[in-house]
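Shown here: the complex without one of its protein chains, the others still in place.
And then subunit A:
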Amino acid sequence: MKALILVGGFGTRLRPLTLSFPKPLVDFANKPMILHQIEALEAIGVSEVVLAINYQPEVMLNFLKDLEAKLGIKITCSQETEPLGTAGPLALARDKLIDDSGEPFFVLNSDVISEYPLKEMIAFHKHHGREASIMVTKVDEPSKYGVVVMEESTGEVEKFVEKPKLFVGNKINAGIYLLNPSVLDRIELRPTSIEKEVFPKIAAEKRLYAMVLPGFWMDVGQPRDYITGLRLYLDSLKKKSPSKLAAGSHIVGNVIVDETVKIGEGCLIGPDVAIGSGCVVESGVRLSRYTVMRGVRIKKHACISSSIIGWHSTVGQWARLENMTILGEDVHVCDEIYSNGGVVLPHKEIKSNIWKPEIVM
């Protein structure tokens, strides 16, 4: 079975992190984002994954070579020379996705983190036996998104409504699709939107079905959602494989810590914290609701909450970072500094306090 992951874009909303790495390679819960999706696909027996990319292909390709060897799944790239929207990349990768088996193929959006119930989706698709299945998820504010109006009992999709002003439903497109190869015949090789052009046509023929996604869903394309997504992911991990979470008297709530991390005495870590490989957390440190990428050093007595710290940065003694402080790669916060929502670009030293949210270039 095959799959396509839509990687696309420059990831500008995840800057400054994406100034150092392309978005799919930014770590989420200690793993590059795209690895979450590739592992979920490999687990249900997908043999080949095609990445539709248009930005920094060399960086991606290097990463993938290492990965292919480790995972035993074939990974290829389909590179857009011009942005092709959300459907065009499928046409571009057509030859890679179709084989003689006639099996359906998955399409995933790389910004999405969820539980990936892909086996259940295959069963759902076989059961209705039509052309395409999509996952939908229930949200509180549907008018921010594209709403999928569907028949609740069968899942048959009636129509798509983009950012509706009146309530038409509370299920939105979760960005996970299972499509029969015949869908590719509907897509031309040009910038095309799958929600606006392709799916509505299939829905009109009553051949599109939607499955409500069990478990959590998050579009982690921007820092605030990234931190919320971490909380949801760790919650889910606690239910499924609690052994992966850290434990100890210094741990509160759900915390994931890479095995190479050193943590000092008298720390209090959690809830909802992820600490990447090679990090050093000195004694007396308080961390909550926060992610730190690989190779970071947090010095003694520092206190950090609701923040993201980029690769190889350091946080000084008694420093306090909170309220969506985002540090890019190689940022060094001096001792005793306070940052309230500072967003700092890579290779900077922070010597003075940041009193209110601001961008430091």
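List of remarks:
Please note the rule applied: a contact is a pair of C-beta atoms (placed from the backbone, for glycine too) under 8 Å apart; a residue touches a chain by one contact, two chains touch by 3 or more; residues count from 1.
Operating definition for what follows: contacts and distances are computed from a predicted model.
When the listed names "Autophagy-related protein 101", "serine--tRNA ligase", "ATP synthase F(0) complex subunit B1" or "Nucleotidyl transferase domain-containing protein" are checked against UniProt, the chain not shown comes out as "Nucleotidyl transferase domain-containing protein". The chain not shown here is touched by just one of A:69, A:166 or A:361, and that residue is A:361. Residues touching the missing chain, restricted to subunit A, are 10, 12, 15-16, 19, 330, 343, 345, 347-348, 359, 361 (touch as defined at the top).
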